[in-house]
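Only a single protein chain was left out; the remaining protein chains are all shown in position.
After this line comes subunit A, so read on.
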Amino acid sequence: MKEKNIYLVGNPNCGKTTLFNQLTGLTQKTGNFSGVTVEKKEGYISLPNIELKITDLPGTYGLGGIAEDKKIAYEVLLKRKEDEVVIYVLDALNLERGLQFLLQIIDMGAPTLVVLTMKDVLEKKRIQLDLEKLKQSLGLQIVLVNAKSGEGIAELKSLLAKEESFQKQKRLWKWDEKEESYLNSLKQKLKITTNEAEFFLTQSLKFLNGDPHLQDNRNLNQFPIETKELLSREIESKSFHFGYQEEMIHRSILIKKIISNSIFYPNVTKGGWEEKLDQIFLHPVFGFLCFFLLMGILFQSLFSFAEIPMDLIEGGITKLQDFTGSYLPDGPLRSLLVEGILGGVGSVVVFVPQIALLFLFIGVLEESGYLARASFLMDRLMGKFGLSGKSFIPLLSSAACAVPAILGTRTIENKSDRFTTIMVSPLIMCSARYPVYILIVGTVFSYPPIFGIFNVQGFVLFSMFFLGMAVSFTFALIFRKTVFKENASYFVMELPRYNLPSIKSLFFTVYGKVKSFLATAGQIILYISILLWFLSHFPAEYKDEVWKTSPIESSYIGRVGKVMEPAIAPLGFDWKIGISILTSFAAREVMVSTLAVLYGSEEEGEESESLRETLRADKKSDGSFVWTPLTGISLLLFFAFASQCMSTLAVTKKETGSLLWPTVQFLYMTTLAISTSFIVYQLGKILGFV
């Protein structure tokens, strides 16, 4: 069967991802563009006689951007193979800006099919669109769809199968007379006939003309030396105006003409509900109140709603352990499977409901258009710490996981801003810290709900979240004032229309994120669980047809713990806590399963009452309790700041392209964690707390 590559291109917030989800459904795959870590989303559509591979390119406003993800769209389109085509997603309510980019795609010579989205909004706003006239003006095939409901998708799919649906078009706009006639004479002289070659020629002319937006000469280098010299001489001697700005002005003249012929707006009355919402969300006082309220609801709901599915999963895992255990004879294999693998991996699977909820919440905020408003609101505050509002979205998504958040910094054009954001993102409380916090808080602060509804754990999580935010902002300022001093940050951002999020789109987003969480975190935990099981059960001996494993104190890991105990005692930790810190350096969640193994608890998991009770009852050699509120606080602070995540360090290395920054990240976070725990514990002891 034939396979065809299609690139999905368009502005940000034009409905591109919703369309991608509609077209490809569960056939999606994520990876990286070759050589860089910019996320690549691909999906497949099987049609009679043809298999279509659709690549969703990062949304961009044009080919002049310098942010990593925007550069990718330009690079991919520039290196496009002859038979690869483009679906251009055009937002019907933002025709002017969308057409600017579309005309750039046409200039590149890519065979294009246009998908016009927001059919529903057009109808609702009673905007009349003459589709035939728009088709004529652009000379391209156009399909009108409602990406959310799926209306028009069947027609689009039938068009995708046909070669002739994707049309090449000549450049539709013209330069000023002087430039245009010079370009034409050059084309004749150099025998340039195709759009692609003309595109390289104009890019070269823009470069020679000193266009500030185009500073690379690779287009010019494609021409022979004589041509390069000829072009340089001519551009120097005559004063031409070949530039991105001029190009945009000329395109915009054409766009205004196209729009006035094909779209008719009714007399719109100003001050609709969207403006009213903006008056609240962007208000200097109410805006912040709304933001804090939304965050409060998020952390409370993570506990209230996630508890039932978490209990169910935990019950399921226990049943699976019992079932597996009952079919295997007593011995190392049974112990490895039941306690090591099922216990270890199960302790991660249990967090899926919370993680799904967190991603769902962030997805709703993003798709509804609120997240852009939150960064607008936060810009001034972020500015005080040397960052721009654009760093806010990655920092907020660090609340789910620092890995996608660090990847998300690619939208930040300013390098110093971007690197600072990468360095401080792991300080924000991420989902891997929840199980640890829940276990610690549940053990040392066991209080009933306030007024019967407000969960104490929810409050602690909420304050730990703000502690993480505050510390990461402080370190952002330190980095900005010391290492990343260059480049003043700036902020300009589109405030997208408010949108009801598409359930289908949210489903695919949450599904994809949970899948990758399980694949990456789950794998690490599986290996560590097996290793931990071995280290905590061995040395063992086979005597009288029975395996005798070591008690935890004399196992390999127990010996390590005893050796390190004097070093961590000033932080309030004993050898068991020390081991759990050691194992959780690869991934924080491992701490819970480690403690469960070490304390020999029957049940694993942070909700396990027996584990909490065992911890509460544990005593030091001098008879005092190990798990006191002071130790709890010291441990909470250690986990809030320590760099215990291999994946984050790996992604920092990839994104910064150097081993230096993950090393700095690891060192400063670990130093911060140890010193904070030490100071708080010692100060607490002096003040008479236990």
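Operating definition for what follows: a contact is a pair of C-beta atoms (placed from the backbone, for glycine too) under 8 Å apart; a residue touches a chain by one contact, two chains touch by 3 or more; residues count from 1.
Convention: contacts and distances are computed from a predicted model.
**Q** Can you work out the missing subunit's protein name as recorded in UniProt? Choose among "Ferrous iron transport protein A", "Hydrogenase expression/formation protein HypE", "Autoinducer 2 import system permease protein LsrC" or "HEAT repeat domain-containing protein".
**A** The UniProt record for the chain left out of view names it "Ferrous iron transport protein A".
**Q** Touching the left-out chain: which of A:Pro48, A:Pro224 or A:Pro284?
**A** A:Pro284
**Q** Which residue, A:Lys133, A:Arg380 or A:Lys515, contacts the hidden chain when the whole complex is considered?
**A** Checking each option in A:Lys133, A:Arg380 or A:Lys515, the one touching the absent chain turns out to be A:Arg380.
**Q** Decide which residue listed in A:Gln321, A:Gln354, A:Ser398 or A:Asn414 touches the omitted chain of the complex.
**A** Answer from the full complex: A:Asn414 touches the omitted chain.
**Q** I'm checking contacts with the chain that's been left out. Which of A:Leu47, A:Leu78 or A:Leu93 qualifies?
**A** Answering carefully, the residue with contact to the hidden chain is A:Leu93.
**Q** Would you mind spotting which of A:Leu52, A:Ile105 or A:Met248 touches the chain that isn't drawn?
**A** For the chain that is not drawn, the touching residue is A:Met248.
**Q** Among A:Gly64, A:Gly363, A:Pro426 or A:Gly468, which one is in touch with the chain left out?
**A** A:Gly64
**Q** Please identify, in ascending order, the residues of subunit A that touch the omitted chain?
**A** Within subunit A, the residues that touch the unshown chain are 60-62, 64-66, 93-97, 100-101, 212-213, 244-245, 248-249, 252, 278, 282, 284, 376-377, 379-380, 383, 413-414, 487-488, 490-497.
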